[in-house]
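Quick one: this structure, given as structure tokens, is what I'll be asking you about.
The complex appears here without one of its protein chains, the remainder shown in place.
Here is chain A:
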Amino acid sequence: MWGRRRGRRGAGRGAEELRALRREREAALRKARREEQLVSKRLLREDRAAEEGGQDGADAVPDPLSEDEVLELLRAVQRGSEDRKGSLGRLRRALQNEDTQQKFVRLDGSIRTLTGLFTSSLADMQLEAARCLHELSHSSDPTVAEACLPVTSYLLTYLSGHSVEFTELCLYTLGNLVVESEAVRKQLLPQGIIPVLASCIQSPHEAVLEGVGYVLSQLLQAKESPMEIIPQVLDSALPQHMLRLVCFSLKAGLGAAVEFAWCLHYIICRHKSNTVLLGLGAVPTLTSLLLHLASEIPQDAPEGLELLVCPVLRCLSNLLAETGCQVQDERLLIALFLLLQCFLQQHPFLVQECLWLLNNLTADSPFLCSALLSLDLLPALLQLLQCSQMASVLVLTVLCNIAEKGPFQCQRLLQQPILPLLLPILALPDPEALGQCLELLHLLFLHCPQAAADFTRQGGHQALEQHQNTPELQERAQALLDVVRQPLGAPSPCHTTLPAFS
């Protein structure tokens, strides 16, 4: 992302058009994800506007060519003329159009020609041919992308080379082809893509590393990845390098760290038992990273940091869910809330990701539950109740985690105006939030009966009565109503507990 070139699809368009494009893409991506078909490719396209005269429309995708025009371009490239480089450049430009791509790959010998140039000794032609292949790899038409299959062995061979730009191109081309189909992957794996990437990941060049991360992330998302790909990756030297490269400092490049963070997430959430990564110290590494990020980011976080924070949060959450993993570092709680504060406005999706980790930290740790209270983070947590439906459910779950720990924690909770915040939730139609709310009330009343009276005084009785007829809620609502109707008089455990630590 901070590399040298990125596909400037939006160049020349207005801000409104870009927003519309984004909304359209977002809708398509959501639909694809729900169908478990979430796949994207990445395009490296040079900003030639400056070099080619800098017109406004210079970056716009060219119009499709006719079959004859495509054939003519191919012939021009096949001829050994002086301007072959120019012809190849024109071909590359033309291939930015998907229609032209389809016509090109249907021509007899077209791929063979490109392959020949791609494997030739003419460095500049080779680079240009690589760009052509990259455009083809990016196509959404499977026949176009699969036409590139014959070059995969060469793409892999060239990854051992040293030209940063050329290697980068090869990597992104491979990454695009990887998501094309299982057939492609069935070819790439025996061709040795994993060992090659394991070598490539030792490159000192940020751009190459980001490309390696991209290819890996595409491989790891494949349907067959848990059986066919993840075991090979875990067996190689890749995991230790990934953990090393995910540790981003604000001075070094973010691009590679982002890619490897997503790679780690894809492995961890798909792999049953992450002993390899745990053995390599993934939990302390990722914890340190979050602490570092939270303490170092300025108030307006640099764009793109959320792309790193999101997968790191997920990795930690899932690793913690594996048995035997304990984190007792209360600084992580501080880090989480600082990150929440940072990203709340711009990237509200991070709220649910942070709260998921918070749940996993507090679920069976009385220590962290107490720490959350004594660090005075409760007001912020309560504010998150208003974020979104998913956030409310998670906040309520964390509050339940805390309340479940006993009277001391309940008493601390009740020092905040928590009951008034729960009343509006009881009026919402969301069954999940309602259920969690009732559970919380139960725990509060259980450990602090005084709370029941307070609740009634604030109108809780009526709020509970609304749910006496809802199937999933009625038993619990009734049980709470029974508690609330009991006369006060019995001494409450809340009053007799002396807070030993505050």
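By definition in this document, a contact is a pair of C-beta atoms (placed from the backbone, for glycine too) under 8 Å apart; a residue touches a chain by one contact, two chains touch by 3 or more; residues count from 1.
The working rule: contacts and distances are computed from a predicted model.
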Among "DNA primase large subunit", "Geranylgeranyl transferase type-2 subunit alpha", "Ribonucleases P/MRP protein subunit POP1" or "Zinc finger protein 511", UniProt-listed name of the chain not shown: "Zinc finger protein 511"
Residue of A:338, A:421 or A:481 in touch with the missing chain, whole complex considered: A:338
Residue of A:165, A:228 or A:454 touching the missing chain in the full complex: A:165
